[in-house]
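Got a structure for you, questions after.
Yeah, one chain of the complex is gone here, protein chain that is, but the others are all in their spots.
Labels run A, B, C and D following the written order; every chain starts at residue 1.
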Amino acid sequence: MQMIEMILSPLLALIIGIFFLGLSRKIMARIQWRYGPPITQPVIDVIRLFSQKSVSHGKLFNLGIIFSLAGSLVLVLFLPLAQICPLSGSGGMLVILYMMLLAPLGIALSGGESANPNTSIGISRKFILALGYEVPLLLILLALMTHYKTISIVHIVSIQQNTGWAFVSLPLLLSGIAYVLILPAILGIRPFEVVQASQEISSGPMAEYGGPFLALATIQHALSLFIGIALFVNLFLGGAGNLLIFFLKMLVVFVLVLFVNAALPRLRIEQAVKYLWRWPTLLAFIGMIIVLIVRR
Amino acid sequence: MSLELLLIIAFGGAIVTYLLGKISCRIREGFAVLISLSLVVMIACLYGENGTESIYFHFLGLPLIMRTNMLSWFFAMAVSALGALSVIFSLNYMKNRERTDFYYLMLLMVNASMLGIIFSGDLISFFIFWEMMSWSTFLLISYNRGPAVAAGLKYIIMSIIGSMAMLVGVLSLYATYETLNMATLAELIGSASSGYLLFLLIIFSIAFAIKNALMPLHTWLPAAYAEAPTPFNGVLSGMLTRMGMYGFLLIMYVIVGATRALNLGSGLFKFHYILAWLGAITIVIPTFIAILQDDAKKLLAWSAVGQGGYMIVGIAVGTNLGLSGGIFHTLNHAIYIVLLFMCVGAIQYRTGGERDLNSLGGFIKKMPFTFIGTLLGISGLVGIPLTNGFVSKWLIYKTLILEGYPFLAFAALIGTWGCILYCYKFIHHIFLGQLPGKYQNVQKAPFSMLLPMIILSFAILFFGILPGIPLKIIDTIGTSFGFKSMNVTIWGIASETGTLNTINIFAAVLIVSIIAWLMLKIGPKAVSVAQEDTYAAGAAIPKDKYHYTVDFYNPLYRMITPYLKDFIDAFYMKFAHWIQSLCNGTRRVYTGYVGNYVMYIVLFLALLIFIRLKWSL
Amino acid sequence: MDDAGLFSGGPNPILLVVVPLGFAFALPLIGFVSKKILKYIPVGVFMFNLVVALRLLPLVLKQPILVEIGGFSPPFCINLVAGPVGILFSALIALAGLLVAVYTLVYIKEGPEEKYHILYLLLLTAATGVVLTGDIFNLFVFFEILCISSYTLVAYVGNRAGIESSVKYLIQGAVGSSLLLIGIGLLYGLFGTLNMADLARQIVSVGSSSAFIPMAFMITGLGIEAAIFPLNSWLPDAHSSAPSSVSAILSGIAIEVGLYAVVRILFTLFGLSSFFLFFVFLGVLTLLIGEMCAFSQNNIKRMLAYSSIGQIGLILFAFAIATAYAVTGGLFQMISHTLGKGLLFLAAGYMIVRSGSMEISSLKGMGKRMPLTALAFTIGAFSLVGLPPFIGFPSKFLIIRSALAEEALIFNILIGLILLGTVIEGAYFFRVVQVIYFQKENEHQKRHEAPVAALIPMFLFMIAIVAIGIYPKLVTGILDSAASELLDRVDYIRSVIQ
Amino acid sequence: MVFSQVIHFLQNHIYYIGAFGLIFIGLLIILVKHNLIKVIIGLSILETGVNLFLIAVGYISNGTAPIFSNPSVETQRMVDPVPQALVLTAIVIGVAVLALALSLAIRLYQHYGILDLRQIREQKW
Partner (left out) sequence: MDRNQLIKWLKAPAKMGHKYSLHAVYFCTGCGIIEVPPSITARWDAERFGVLPVATPRQANLFLITGYVSVKTLRAIIRTYEQMPEPKYSVGFGSCPINGGMYWDSYNTIKHLDKYIPIDGWIAGCMPRPEAIFVAVTHLWTLIDKDMADGYKRYRDHYQAYRANQEHALGKLEWPPLFSNETKS
């Protein structure tokens, strides 16, 4: 059973992620009054990329991207997808937090080997942005874990299934709002699209990727979209009893986030970090204090 | 008997090594390696010898006692192993330098005194070895001259302040209980008032906090680490600084005892809680300062300060998980920081002492093994799952969250995220990016440098995937302090509030990596290109300039730099200057005019008589 | 004087004074015979003294030896009381004298060597006399001999600094000895006796407070030689301008003998225990002033001189606590200071000779040029700071421990100040050690070690420092009985006046 | 009455007064004079005062020499011999110091060309 889950959950994540990628392009096009590409366009892109003959800058260039994709895939194994969570008993939220590191770190190592300054700038921005949103995110997650007195995400989901969504329960409301405020930053979309920023720094960490490397990076991107939203759904929207509801919840969140993406221009990196360290952090901090008071 | 023999071999070996150096370098080096390896073997043989005490000497009527238990075995093993690796690493690094005899003497001496500290069964021998460690370290830190001199002076002054505080503590214990045997003290101290215990803990904490570079007392460390000879950095950062940790464990859990130590003070102002907060501050601020550093060794130094905070937080929380996390982190940190310093050493060895991050780059092609070592080192430092740093950090986080210290947990976690920034900066600036033209002909690190690096790299993975092996030992330490035993399995820890199972993670990561690799293999094979062949908007790559290193995290720097000056150091320096001017003022008493001097004499006589009349003593 | 053999088989303690004194005066005569052997005479004399003192040590531990000069039994006439303290100090003086004499063989090459050796012998004879005598006026006389020979020795080199310091030293010393003499006169006027035991007995019977004024005069007079804080202005000048061998003796022996005299007068003669607290403060003040002044010195010898003031402060502090532990600690600290400071001055002496300057900065690269001398300096410095495994550690340990045993808040604060002083001490000593080993030298100079005759005493000092530091039991037994002799007035009186 | 008391006191203590007067004069000279020679003179006066004081301690007016072989002299009226012995020693020492001081003064003058102690301050701090 666990083996099936282990295969199933990454596959599902991959499909949903790629679907979201296509969906985002389509919806963005519609918002911008365009016809837009077919919804399968990411798949076509990935196929094309896999068939291209790329250049490699060295062993680490290959390994880094593998590392990054593997990190994302493993992370999916720790996330409860509705009732599916293959690695529920292997470390809980803390491992998830750490696994979220792997993907950017892998890309960073791989990109670093390519010796392209654009890449380095992108990576530097990625890490700064990550530091920016981790401050509120950690406060939020700690508030959750402190409130539910567990570090296992499965427990958090199951408690919410019994007692209602965290997002609408009072002590965690502020944390939830803070999470919503930083969700675009976690997903890396506008107004926090400073990392890729293809107009500025030639798509940053991706600058030297072509062919299969870019395909892997695209898949990784799709997975990270999935992870960011699935984490929110699990933590604040109570997960789901079956896959369909889970998917619907994710879809709603994603479309809402896309509107933000379409409506807002890109921030500069300092502006982004200042924003992240101001309002979401403040909310998360107050939320944490409320949680502590409630716990007393 | 074997403990005395051990110390005699350790100290005698140091001196004999020095003398052999007068005969021949090769014999000396061989002997140094032999001594340090034989110490490792001897200590390994001591495993499981619990609670044997032996009086080996009398000092001022005090019996000096050596004893073994699990705690000391654990630390001794780490000290001797890392010491041996450092010696091996030194062989090539120190070749063709002046005063290598002296260097080996002091290196072995530091190791020997650390072993002395660890095996001490009474506080006086603890203190003696502590002081010997301090001054021999001082001599080694200053070894490199130049800025190292100031660093050494700073170190020894702070160290003396610490040891003076400890001396007061030791002597006050002696005055109160008439014994300095740790075991006896631990029994006797039950009758002490909580005020006295608090005094004891604070006065010892000053000493240990200075050694462990806890935040307001950390200022010696960055300069000292940056300037010490790099092979010695391993010993310095790995174990010597962590003698402070050992000291904390000793005073809090062995002598004062867990239950008493954790109940001192009231409300939020409990001793251990404040200590934990200091630890948390020590995690956050140095981590962010480390991000700003451009000097490889300074960066690692600040990172070591920050990592020290984890250990303090871990043991100060006072749960079995936290304690184990703290102790385990001490070991893990020692392993990876030694590895990282060795990597810097290898780079320095091949580049002629270059350690400015901005002028390196692209060494991955030239020194691949060193790179792998560094990669594993920073993985451990960040705490990537499946490296050893993860397990210990996991334990600490978990206990912080479950015990209801979310802000401490926040500090610890944010420290990790800051850690990624400087770790990546470290590896990127040295190994990735463009190789400067002058380093085109750099060779691989020699084997004697690679060997310790390889061993340590394996250790990182080994302890990361099989954390149960050290954790079992640490668990016995914890239970000997009176904590509940953890449910340690070989793969991690099982408990109802969240378990850790490294083998699952390992298997998953392995399988998934293979899948990802296969995915990469779907496409046509990639063509390897030279490093110059990167995208530069169609232009040719400028030589030596196409590497983004200076102000790597520039936007972040602009935001945090104003808040991250080392205020504490500045304050201490100001204080030192103030003392200096005070001293300068004081010596004006001796005016040089003999009339004044005679006046002093007359005044003194008058003072004596005045006191007599006033108080009729 | 003839009944030397009467004392249970041991040699007569008076030999300790007589032999060097005799040789001092015989030296010019010997000079007629051969100029060359002159400088070996102090070596021989102090070797003899050392042997005598060491042979006497086990005897006096059982029973103090009383030497009646002129055949009268005390309280009449001059007598020597060779108790554990006296013999301990004699041994120490003989040891330091011997080692420094060996050092002098090569160190003193210019000037009127013959006079140097006479004065050197006189100085140490006087010091031995001071510690052995049981008569207060005799103490004054020996003291004057000590002072006059030190004035002269300070001026031995005859340069500006030497003469100036010597003049200043002389003025202060003369004022001091006048005060001492007034004190002795007053005492004599009050009690009509000069024997210390007898005086002590009488003071015990009338109460110590009645003899306060003489005590004040005597303390002030002796305090000048003992370098207690406001009275020590001569010390840095004199110690820094004297030849290094003389500095070693002045620092290691002269001021300690002065302090011994102060302590003897305080403890045995007056026993004014209510006044000890004042001396505790004074000791700490002396320590702090000494260390602080030393901290801001650029001249190596001046720094060492100020450091001596600091050490004296510590010793005074220990004595003024006046418990058995504390006095043991004080005596131990005296030994450790004699050995440590002696070693430092000897090492610094040759480093100054080689570098040609007393500036600390000119000692750069000495670790390479004179490795053994540099090692000696380092060990001396470490020992004085109180680092194990050197002798400074057990002595400081004992002092702090006895101070902590007092359990008064004021003592805790004072301990804090003392430890602060130690930190400052550490700071300046380590700075010098760094200059010696770790500063980049100006030009590449070849190795030029001090001559063997200078290295041997340094080595012996080092061995003593390390040996006692590792195994303090070598001396603690003697120190304990010496401390009890100092503290136990009644016993002292009884042993002198049967 | 008062006057006679004063006279009486003076008669009894004239030596002490003289001695301490000398001592104070000597000290005052040392304290306020800057010239080395004058300071040495001050030292000399100080010493003289001390010696006088010592003599005064053992002095009995109209006393006799302490010769016990002469039975006609009462021991009560004998002058104490010890202070005299002391003073002799002290004078000798004083002379030695004085000689040394003067010789040093000569050398000092050779080096500095002055004897003003305010200006001879190379050794300080």
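By definition in this document, contacts are C-beta pairs under 8 Å (C-beta built on N, C-alpha and C of every residue); 3 or more make two chains touch, one makes a residue touch a chain.
Worth saying up front: this structure is predicted, and the values here are computed from it rather than measured.
Taking every chain of the complex into account, the omitted one touches A, B. Touch with the chain omitted from the figure is made, among A:53, A:278 or A:295, by A:53. Set against the missing chain, the residues A:207, A:253, A:272 or A:290 yield one that touches it, A:207. Mapped onto chain B, the footprint of the missing chain covers residues 530, 532-533, 535-540. Where chain A meets the missing chain, the touching residues are 25, 29, 32-38, 41, 44-45, 47-55, 118, 198-199, 202-203, 206-211, 214.
We adopt the following convention: only the chains that are shown with their structure count from here on.
Inter-chain spacing, taken between the CA centroids of chain B and chain C, is 44 Å. Centre-to-centre separation of chain A and chain D, using mean CA positions: 99 Å. Chain A and chain B have Cα centroids separated by 36 Å.
Among the residues of chain C, those touching two or more other chains are numbered 167-168, 171, 175, 236, 293. Counting partners per residue, chain B has 587, 590, 594, 598 as the residues that reach two or more other chains. Contact residues of chain D toward chain B in the complex are 27, 30-34, 39, 117-118, 121-125.
Residues of chain C touching chain B in their complex: 167-168, 171-172, 175-176, 179, 209, 212-213, 216-217, 219-220, 223-224, 230-231, 233-234, 236, 272, 274-275, 278, 289, 292-293, 295-297, 306, 368, 382, 385, 387-389, 393-394, 397-398, 400-401, 404-405, 407, 415-416, 419, 422-424, 426-427, 430-431, 433-434, 437-440, 472-473, 476. For chain C in complex with chain D, the residues that touch the partner chain are 137, 141, 144, 148, 151-152, 155, 158-161, 163-168, 170-171, 174-175, 177-178, 181-182, 184-186, 188-189, 192, 194, 236-237, 240-241, 293.
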